[in-house]
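== subunit A ==
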Amino acid sequence: GGTLNLYTWSDSISPDLIKKFEEKTGITVNVDGFNSNEDALTKLQAGSSGYDVVTPSQHFVKIMIEQGLLEDIDAKDMPAFAQVDDKWKNQWWDPTSEYSIPLAYGTAGFTVNRDLYKGPVDSWSVFFTPGAELKGKIADLAAPDEVVGAAELFLGVPFCSEDKAEMKKVYDLLKAQKPDVAAYSSDNIENRIGSGEVAAHFWWDGNSLKTRRDGANIEYAMPKEGLVGWLDSFVVPKGAANVEAAKAFIDFMSEEENATVQYNYYAHSSPVKIDLAKADYTPENAPELFPTVPVTFSQACSPAAQDLVTKVWTDLLK
Partner candidate 1 sequence: MSTQHDVRHYPGAGLVTWAFFLWLYAPIAVVIWFSFNENRLVSVWSGFSTKWYAAALENDALLGALRTSLTVAVTATVVATLVALSAAMVLTRHADLKFRRLSETVVNLPLLLPEIVIAVASLILFSQIGFTNGLARLIVAHSAFCTPFAFLPIRARLAGMSADYEEAAQDLYAAPFTAFRRVTFPLILPGVFAGAMLAFVISMDDFITSNMLNTGGTTTLPVYIFSLIKKGTTPELNAISTLLILASLIIATLALAISARAMRRG
Partner candidate 2 sequence: MTRGKAVEVFNVTKRFGDYLALDQVSFTIHENEFFTLLGPSGCGKTTLLRMIAGFETPSEGAISLFGTEIATLPPHKRHVNTVFQSYALFPHMTLEQNIAFGLENLGWDKARRQARVAEMLEMVHMTPFARRRPAQLSGGQRQRIALARALAPEPKVLLLDEPLSALDLKLRQAMRDELRELQRMTGITFIFVTHDQDEALDMSDRICVLGKGQIQQIGTPSEIYEEPENRFVADFIGETNFLEAEVIAVEGATARVRTAFGFEITTFQKGLTGPGRATLSLRPEKIGMEDQAAGNLLTGTVSAKNYMGGYTHYTVDTPAGVLRVSRRNAVSQAQSYEIGREVRLGFRDDSARVLAQ
């Protein structure tokens, strides 16, 4: 019995798995979606979020741990932990693996609609300093998180820079791009890019892959400056009502068979063991998941650096 409230990236958990879990345990699962790490953090900060499982990206896991927002679930002792690929264990955001079990990883870049844009997609310059073909047909995400990171890659500014001059360059770049941006939105991206309402959209690898396989004529760019890397993990917010069920769910999701279903549904790379025989995606049919350019993971910035990121974004949007 009982209920389990999930707060995950929109449309990220396979509904079949949810149903299966509910049938198996008798637990009712509610799923709410978020579209930015900032939203997830805000929810937890407002206190008593009511959620039992949240799936923030690595740098936000670190912030949440530091802010005391997460429940220590002894992740390293969970069956799920055994399923995790070694390279994702004990990473900087959760050095002793007390709090988090990885769910998916991938990159943030941009996608173009090939019906509308025929040009090359080998550089962030296509996106940040658009030519006539893309002017006014670009969409950014609504939150600074990975967008600022991408701009930093393009400009060669290190992530979490505390140097104002460097961050001003980032600001200037985004500011210059703004007139050509049709929307800053993390919502409904699939429709917006798929239907050609915009021709280029800041987006994630797996989402782009899935939409392409659904028939949209789009292409995920491989900019030579690199992509922004991310890894989302299951964590349990402090004060969660149903910690046991949360852990059961995380374990369930990490079982090889389920992880494979999840992989096929979500279309992002899996940090836990999957049954490759049953996996849908290969480098041939899913180049999105196998980047040919460097991938740099977002960092948890110092307060000073974070302030600068925030300043870039608020100055940009006001």
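Going forward, contacts are C-beta pairs under 8 Å (C-beta built on N, C-alpha and C of every residue); 3 or more make two chains touch, one makes a residue touch a chain; residues count from 1.
Keep in mind how these were chosen: all candidates are chains of the complex that A comes from, given by their letters.
Small disclaimer: the values here were computed from a predicted structure and weren't measured.
Picking from 1 or 2, the partner of subunit A by touch in this complex is candidate 1. Per the touch definition, subunit A reaches candidate 1 in the complex via residues 3, 5-7, 10-11, 30-33, 35, 46-52, 186-191, 194-195, 214, 239.
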